[in-house]
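Missing here: one protein chain of the complex. Every other protein chain is in place.
Right after this comes subunit A.
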Amino acid sequence: MKLNNVILKTTTQVVFFMIFLFSIHIFFAGHFSPGGGFVGGLLTASALVLLLLTYDLKTVQQLLPINYTTMTAIGLLLSLGTAATSAFLGDAFFKHYFDHFTLPLFGDTELHTAMLFDLGVYLVVVGVTMIIIQSIGGDE
């Protein structure tokens, strides 16, 4: 049975980038407003799930050749490394550092090493969600 779902494909090509940009926004806004690594990761995973729904597993893997197991490992290493760096510098485990910087486009910005920990959480959440969905959904 051949189905022509051109409306769904066109909608997905627009909506995917909206969801992805919104997840990036929620990831970066997590320090001062609701959001953070977990919700941002789940939203990115849901954008990828929308791609999986519209196209099929092989096409999405050709489109985004990401090994999600490696992604989870990198996220765990990043979180552990951020937590362990302060121990090597002589402070307590999990001590975070922050300072104010003047960036060219953003002006006065507060950069925080908790964001690196959150990036690890983000990568782990995206990786684990996509591993679960791909291994359950991708039947032969």
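Miscellaneous remarks
Quick note on the criterion: contacts are C-beta pairs under 8 Å (C-beta built on N, C-alpha and C of every residue); 3 or more make two chains touch, one makes a residue touch a chain; residues count from 1.
Operating definition for what follows: contacts and distances are computed from a predicted model.
Candidate names were "Energy-coupling factor transporter transmembrane protein EcfT", "Na(+)/H(+) antiporter subunit F1", "Light-independent protochlorophyllide reductase subunit B" or "Hydrogen dehydrogenase", and the UniProt protein name of the unshown chain is "Na(+)/H(+) antiporter subunit F1".
Touch with the chain omitted from the figure is made, among A:35, A:75 or A:120, by A:35. Although one chain is not drawn, the whole complex shows that of A:43, A:71 or A:115 it is A:43 that touches it.
Where subunit A meets the missing chain, the touching residues are 2-4, 8, 15, 19, 22, 26, 33-35, 39, 43, 46, 49-50, 52-53, 55-59, 133-134, 137-140.
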